[in-house]
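All protein chains of the complex are present and in place, except for one that has been dropped.
Moving on, here comes subunit A:
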Amino acid sequence: MCILLSFVSCQGGKREILKTREMQFLTPPSRKRRAEAEAEAGTSAGTSGGAASPVSDRRIVLYEQHEAVPFQVPRASFGPSDQLMCTYHCRQMVKSEFFVALDTAEKENAEHKARLAALNDQLYKIEEEREKYRDEASFLQQELAASKARENSLQERLLKEVDNSEERYRDQLRCISELEFEIKKKMDSRVAAEQFTETLKETVRELQTKLESLSDSSEREISSLRRELSYVQDESKFSSSKVTAELERTRLRAESAEEEAELLKEQLIGLKEQLDERLTQKGEIEHHHSSSNISPSNASSDDDKKMIKLLQEELHNYEKEVQEARKLKSSQLNSELLKEKLLEEQSRRERAELELSKLHELQIKAQKLELELTSWKSLLNDIPDIVSYSDIPKKFAELQKEALENMAKLGEITAQLKEIKVAMEYADLSKQRAETECMLAKEKVESSSLEVKRLQLMLASVTEERDRLRKDSSTSNKDAGPPDDSRVKELEAALNDKEQMMKEMESSLQEHREIVAHQHAELKLFNDRFTDESKKVKSLERESDRLRHEVALLESKLGHGDYSSSNTKVLRMVNTLAVENEAKQTIEALQAELKRTTERLQAVEELKGQFDAALPEKLVQLKNQIAVLEKREERYKAVFAEKISVFRKACCSLFGYKIVMDDQKRPNGIPVTRFTLQSIYAQSDDEKLEFEYESGSMNIVMNDYTSQTDIAHQIEIFIRKMNSIPAFTANLTVECFNRRTLS
């Protein structure tokens, strides 16, 4: 009898239980034989894979031969005759031994069954676990595939970004190098501009000090000029007040003189009339005298003397009146002259005041111009590259432009720095994100590696279990009898399959490890690339800030109204509103003026019509009046000339002197009447007396004739001492008569 193993293979919850049982009952041979049989059984079991029965295999004489006897029984020793020699006792013994062996075998079978069941359970569990592991492995594979796909996509994206960022980086490097070069240039120019501005500031300070000093001096001069001006104004006021007072006085004098002149004129007219009467009387008297020549001479001489005295008195009075009239006339002329002088002085004063004010303004302007000239001259000397005055504003404009450009570039540089900072921050953020992702991937990798280790451990434990199970199965096969080769083969095949699967899994795990290591390396590369890209991103952000700054500058320029005169011109619509308003106003004004002129024209035409009608008559009347007045004037002139000539002749014949009257002006402008007297008894033309009549007083003028001793002596006595010019003239006449008559 032999007990065979039962294999339980579980696949997907199915149980295939293969049981083969064959029981062969064998009588146990002798111990040696038993050992040989065990060895043989062991070898056969080892070769076949079955389990030997642990029961002692006694040689048993077969009662009935079975053909299917697996064990090699040494039959040669027994033969067929031996079989027949077995007795009942032996049979009973065999039976009892068989039953015992059966019991033991059954027990062992049960034990084996239990063990098999346990092993089947274990196998089931193992296979469940295997399936779990397979599921997990498939899940891991899926995850790996997904991660691979993600990594591939990331790689592609990163490659693209890397390419773009490389391009941008190259561009930015170029721009940065150019900017650095420009920045150096600008810094140098800025330093130079700052130095220049400092020098300019110093010059400005010097100019300011000079300005202050010049302003002080100008203020002093201004104050002195003001003082002088005040003095001049006071003087002019004083002179103007004086002149006004004199003017008033002269005006009053002139008015009084005019009144006196009028009175005198009236008196003169009366006197003239009286003179005419007297002359007529004289003529009548002469006529009467001539007609009555024989009449008593004494009475006539007395009458003549009286008449002559009267006439002389009248003449004297007339002369006095004439002198007074002349005085008044001269005073009137003086007053008119004074008026004119006053007006001239007033106009002069006004002109002087205007000119003084203008002079003050001109002085201030001149001072300002002088200051400016000196300042510009000093600037010309101080500022380099300047030849003339016109270069200064250009130079200032250039310097201002340079300063503005430098400031703009400084702004750009600061904007770029800000860009760099922002891009750096962004790159840091992206780096942090990438690091976190790397950490997550690492954790995933670690977890997968841990899973792999766990699977390996599980595999190891499973292989140990398998080995142990194999050992157990081999021992059980030895005890139970020769194993079933096919089943063992199947089991072995299954084990081999499992081993192959395990190997495949191990190989896949190794591949995954390699992949993970590769991914780590790639992650490092990506980290490096991330840092580069962060820098590029910062530079890009710098550029964006700069562009924003430029946009802001442009917008400010746009808002300010700046434009390029090379391609833009500014046009303005003529403000027809104001023009129309102005035109309307001018039109209205012109219309009003037109109305007024038409009204005036109408009035003038009416007047003209009136005048035209009355004008000729008026003109004729006026012309007649003018003719009458002119005739009267001529008559008056003729009569006056006759009278004067008669008067002169009378005076000459009466007093013995030819009187010549001459109006002159002294150098100081005062009019003087000069009388030249020549005696009718003078022996030469040089014997002339000269008198000057001025403001009512008659004065003798010394000449060659009057400087003679005789004449001077007479002048001394009669004029100086006795204050009588008529006595002098009478004495001189008598002396001249005596001289003439005696000679």
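Definition applied: a residue touches a chain if its C-beta (ideal position, glycine included) is under 8 Å from a C-beta of that chain, and two chains touch if they have at least 3 such contacts; residues count from 1.
Throughout what follows, contacts and distances are computed from a predicted model.
According to UniProt, the chain absent from the figure is "Mitotic spindle checkpoint protein MAD2", selected among "Rab proteins geranylgeranyltransferase component A", "Calcium load-activated calcium channel", "Mitotic spindle checkpoint protein MAD2" or "Cytochrome c oxidase subunit 6B2". Considering the full assembly, A:Leu558 is the residue among A:Ala149, A:Leu252 or A:Leu558 that touches the omitted chain. Take subunit A: the residues that touch the chain left off the picture are 555-556, 558-563, 566-578, 580-581.
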